[in-house]
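Here's a structure for you.
Removed from the display is one protein chain of the complex; every other protein chain stays in position.
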Amino acid sequence: MSMQALSSLKIVEWAEGVPGPYCGKLLADLGAEVTKVEMPGCGDRARKRGPFPDDIPHPERSGTFLYLNTNKLGVTLDVRSRTGAEVFKRLIEGADILIENHPPSDVARLGFSYENLKKVNPALVMTSITAFGQTGPYCDYSTCNLVSFHASGMAYINPSDGVDDIEQEPPLMGPANQGDLVAGLTGALTTMSAVFARRMTGLGQHVDLSQQEALVSMTRHQLGNYTVEQFPWLRAKEARRPGVSEVYRCSNGLVYLICNDERMWERWVEAMGNPEWAMTELFADRALRRENWDAGKAMVEEWTMERTVEEVVRLAEASRVPCKAINTVRESVHSELLADRGHFVDIHHGEAGNITYPGAPYKLSRTPWQVNRPAPLLGEHNEEVYCGRLGFTRQDLTVMRAQGVI
Amino acid sequence: MSGQALSGLKVVEWSDFVSGPYCGKLLADLGAEVIKVERPGTGDKARSYGPFPQDIPHPEKSGLFLYLNTNKLGVTLDVRTATGAQILSKLVEQADVLVENNPPREVEELGFAYKRLSEINPRLVMASITPFGQTGPYRDYRSCDLISFNASGLAFVNPSDGVEDPEGQPPLKGPGHQGDFVAGLSGAVATMAAVLTSRVTGSGQHVDVSEQEALASIMRSYLGLHAIEAMTWKRLKGSIPGMVSDKYHCADGMVYLLCGQDRFWAQWMKAMGDPDWAQNELFQDRISRRENWDAAKAMIEEWTRERTVEEVVRTADASRVPCRPINTVKALANSELAAARDYFVDVDHKEAGTVKYPVGPFKLSQTPWRVQRPAPLLGEHNEEVYCNRLGYTRQELTVMRAGGVI
Partner (left out) sequence: MSTQKLPLEGVRVVDFTAIWAGPHVTQWLAVMGADVIKIESNIRPDAERAAFIRTTTEPTMSAVFAALNYAKKACTLNMTNPKGRDLAREIIKVSDVVAENFGGAVMDRWGLGYPELKRLKSDIILYSGSGFGRTGPYSELPAFAGIVEALGGMCLLNGYLGSEPLPMATRGYADLTSAQHGAYAILAALYHRSKTGEGQHIDLSMTEVVGALLPEAIMDYTMNDRVPRPQGNRDVAMAPHGCYRCQGDDEWVAIAISNDEEWRAFCNAMGNPEWTNEDRFRDGLSRWKNQEELDQLVGEWTGNRTRFEATDILQKAGVMAGPSLKVEDVAHDPHLAERGFFVELDQPGIGVLPMAGLPWKVVDGPRGDYEHSPALGEHNDYVFKELLKMSDEEMARLQEEEAIL
């Protein structure tokens, strides 16, 4: 195995679901050694959530789990038992980083507060990813992706289309696990910052990541407008930007087209063959276009509906107007662009077989992203970690299994 | 599959570990259709108890679990959820027999008392196998094999040898889980009796099997001697005083030999070449022989120690004196007897591979014992049972899995 960007970093991941594991994945995918600790029996709760091949639930075949846990070692451990707690501390002793996403009061009750763990390992970076952080009045709230997404304001401004009266509809969370993924991503980033800090001081620290804050951070634009301009963000009916950037229907699909300024407008009109309607007063400048865009859009769509997505994209791009097809995931997976980039990779997994996964959204020239191992089977590395590294015997493990510790 | 003794009998097994599952196995092995209900995640506790190949714990490779659950279908179900309880009721509705070994109080609290189940299914035979039964002052005692074994008196009379002072040692439980096995076995007999009744009367019944009673029943000769002859017993060192069947050391092992019994003594003395010591008046008549058995045994053992097990057995066979080697399980597995009786059979299991199992301890001439399927993987038949028989869709199963119901 060649040297990867984060080789030599040893991480214990005591987390389940999406946020913590995604943080762990990002680090594992760049070469960190991540040992994922799961509850005996059920394991990470993501194993229970699909999608499953043919919709047949199977704990080793959850698409969500498989994706989020590539490149990790997996062990089982019930840290609530005394034996389990002792083993956990020994794992921490040998680690650079602990990623966890449990309610702060649970963590404290189990004896794993940062105050305690730093005594075991002063250089430990402990990254806690929770819905509302380690402090504050909501810190012990029970939550999930839905709640966090809404608590950040993102749901409120998440636009939707095809509904008559948006205010009759509830605010809308992003698809699947957006909120959780963002939290994990932010977690990876902040963890790395602590790793760098440690290089200078030799000491670890406790990284307190609030998912709410991570998502609020994504609304900084809206927040800025509000704070500075008192801009009132109302529920957004459409993905309509000031200008004509939006979704247009074509004969065989949809495109998203950007048209932000005068020059782009001119080029776009040219691309459409300089239609009469576009030259009229109604659309003379940005403000007017914004005001009259219902009519404008209808006219553009008359044109686009006579053409395929491919044609429209070709014509727009030829005129340097940014425009791309709105893809389903199927089209995305088969897209030439992404294939060219080698973005999707096939990974073989002992139980789930060969599946195509999204790769990394970046390329590193020296230390490329790579798959060293697929997501672990439940407890797959118990022996390697407990016997190989912590010195337990096989017999110890049979006793611990029968006691429910592993 | 037609043609087996219990083909057509439908059993739901809602039980864990040894006693209930052994009852279920006995029914399944003779062709009953047994659907085993396990909790999601960890499944049956026996999966956590070994032995495991190479001592590496794996929930699909426990020798105890594999043996106890041959020929069954396996589903996962958390009956503590409302959905799960509903599903169990549906399964029971379609069954002839329910085998369960849960604490009586829990069964009531979960809503599965026989009274209610018999309203859903008046034909139902419910076999409840518990440490102390459904009634009585110890009904709700927490117990396991060790406790039940001691509560039956069997531990107190279990003799030991090679220890100086038996009263210095605690009463001894049998190896493995004898108590739980016997309870399951009694359960199978009682279940079949109820099934035969129900075929005639059309209505079911609730069978109450107490492990303490199943083991006390094995004590019946002691209890009879106590009741009639007012006998009591102290702790037994070695054989029962006066018992002249005993074990003897040979050059390369041990044999169990019944030479002291009146009917065999003369033959055995002849086989040993009519030794001089046997002429002593101490050994001439049965009563004095019994009284001086220690001395007789010592003399005989001088003779056996000079010979191999094989020689001693051959000599005994030739003189028609009962004698057989004291086998380890290895010797049993490799014995001529085991081979001639086809006592072991290879069973292929998807996870555990091909392993030799002991077959049933009796042969049925018309409806022989058969392995139709090995022990089920956890949840292996969820789709077959829930979709094909109860009419759930695959999608409903994914929802139930994510919610921890299955």
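Letters A and B mark the chains as written, and numbering starts fresh at 1 in each.
Here is the rule we go by: a residue touches a chain if its C-beta (ideal position, glycine included) is under 8 Å from a C-beta of that chain, and two chains touch if they have at least 3 such contacts.
Since the model is a prediction, treat every value here as computed from it, not as a measurement.
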Residue in contact with the excluded chain [from B:Ala85, B:Cys144 or B:Val371]: B:Cys144
Residue touching the undisplayed chain, where the options are B:Gly41, B:Gly133 or B:Gly379: B:Gly133
Full-complex contact with the absent chain, from B:Ala82, B:Ile120 or B:Leu225: B:Leu225
Touch criterion as defined above, residue of B:Arg80, B:Arg116, B:Arg199 or B:Lys270 at the omitted chain: B:Arg199
Touch residues of chain A, complete complex, unshown partner: 80-86, 396, 398-405
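Just so we're on the same page, only the chains that are shown with their structure count from here on.
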Whole-Å gap between the CA centroids of chain A and chain B: 53
Residue numbers on chain A that touch chain B, as the complex places them: 39-43, 48-50, 52, 54-58, 379, 382-383, 394-395, 397-398, 401-402, 404, 406
Of chain B, residues touching chain A in the complex: 40-43, 48-50, 52, 54-58, 379, 382-383, 394-395, 397-398, 400-404, 406
